[in-house]
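Here the complex is missing one protein chain, while the rest keep their positions.
The chains carry the letters A and B, assigned in the order they are written, with residues numbered from 1 in each.
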Amino acid sequence: MAADIQASQSEIVHPLDHLIRTDRIPHIWCPGCGIGTVFSACLKAMISSRIDLEKTCMVSGIGCTGRAAGYLNLDSFHTTHGRAIPFATGLKLANPELNVIVFSGDGDLFAIGGNHFIHGARRNVDMTVICVNNFIYGMTGGQVGATTPVKAKTTTTPVGNPDAPFNLPLLAWASGANYVARWTMLHIRKLTACIEKALTRKGFSFIEVLAPCPTNYGRKNKENSLETLRLYRDKTIIKNNVDPSELDMDFEKGIILGEFVSRERPTCIENYDRTCRIP
Amino acid sequence: MKFLGEPYDTDVIKVAKGKVVIIEERCKGCGYCIEFCPRSVLAFSKGFNKKGYHLPFAQKPDECVNCHYCEIICPEFAIFSEVHTITKL
Partner (left out) sequence: MRLAVLTGEHYITGDEACAEGALAAGCTFFGGYPITPATEIAEHMSKCLPEIGGTFIQMEDEIAAMASILGASWAGVKSMTSTSGPGFSLMMENIGLAVCTETPCVVVNVQRGGPSTGLPTMGAQGDMMQARWGSHGHYEIIALAASSAQEMFSQTITAFNLAEKYRTPVILLADEVIGHMSEKVIIPEASEIKTVSRPKPQGEKEGFRPFQPGENGVAPMPSAGDGYKIHVTGLTHDERGYPVMTVEAQAQMVERIVKKIQNNRDDIIKTESYSLDDAEIILVSYGISARTSLAAMNQARALGMKVGFLKLLTIWPFAEEKVRALATKARAFITVEINYGQIHLEVMRSVAGKAECHLVGHAGGTVITPEQVLERIKELY
């Protein structure tokens, strides 16, 4: 009987198995970590958007979220800390046929890689940047980051974070991104729809996704992963097209989710071709 | 399903019935599928997998409407639903 169950278990194929390197599953992410859910939403969107997957590649930086590229069964690049966007810029400009997705964490994209992010958005390089924001450096054991909420406890702010976090959609908007949205890992259908939209749009698209880090952020701040998800349900409000300056990360006030920016600035390649190439 | 008044199209509307499939060795027991199943189909089982995580199981399998929410919220690629039968309301 037990042997029968084993045999049938090994034959089960998950609907996304063709897009993941199943020989590397289970992945490294902790129980309750939201990165896997966001990654899964990204895969669903890649399928539903009907983009050419053979011409699609994922670039990640370093950190927990940075490991995502390693689980994608397509061309994938796990680069250096913070440098996913400039690497992806080279990929895209050298072969404009490629669909380029940058999938990385908040520490990678906005602390060490913050400068690259604003310049990628300014140039409006045609890529989709998905940032899994878990408010903390997970891989190194829970240090304060550029997105850690005020007063939150981390291993390097043992009595609470004295500094304000970035408002990421505001930063993306001000830097010139064509498309900006924010969701949580609980709002998966909306998230998937937005990633799908971002993948088929031209220019620099940015989607921030809140996701729990139960091991490091949750444990320090007395919040288990189910409580974090309930917070995402109870303390968020969906307001599309709101002024990005209202998108502060403040759970007391409530976190605003939605699509905030959708514009048609010409892309980096369009501008280069128009300006620099002699017809 | 109970109605206050019988809708005029109950005989045409079809409801999908789903079946939950769990890939046991991938599960890390986070409980998201159980907590957020809109029909409360799932519950923690007493048993556990090789890594010691308690798995979900379909406690009320008949309630599943194949909405795929467990599938999309699962961070582990460990659960999905598929069409079981399609019945009338």
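Heads up, the rule we're going with is that contacts are C-beta pairs under 8 Å (C-beta built on N, C-alpha and C of every residue); 3 or more make two chains touch, one makes a residue touch a chain.
Keep in mind it's a predicted model, so treat the numbers as computed, not measured.
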Among the chains presented, those that the missing one touches: A
Among A:30, A:43, A:64 or A:91, residue touching the chain not depicted: A:91
Touching the absent chain when the full complex is considered, from A:16, A:69 or A:249: A:69
Contact with the hidden chain (one of A:14, A:44 or A:116): A:116
Chain A residues touching the omitted chain (full complex): 21, 24, 54-55, 57, 59, 69-70, 72-80, 83, 85-95, 97-98, 115-116, 119, 272, 276-278
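The rule is short, and it goes like this: only the chains that are shown with their structure count from here on.
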Euclidean distance of C-alpha centroids - chain A vs chain B, Å: 27
Parts of chain A lying in touch with chain B, wherever the complex brings them together: 9, 12, 14-17, 20, 25-27, 29-37, 39-41, 44, 185-186, 188-189, 192, 225-226, 229
Chain B to chain A touching residues, read off their complex: 21, 23-26, 28-32, 35-36, 51, 53, 69, 71-78, 80
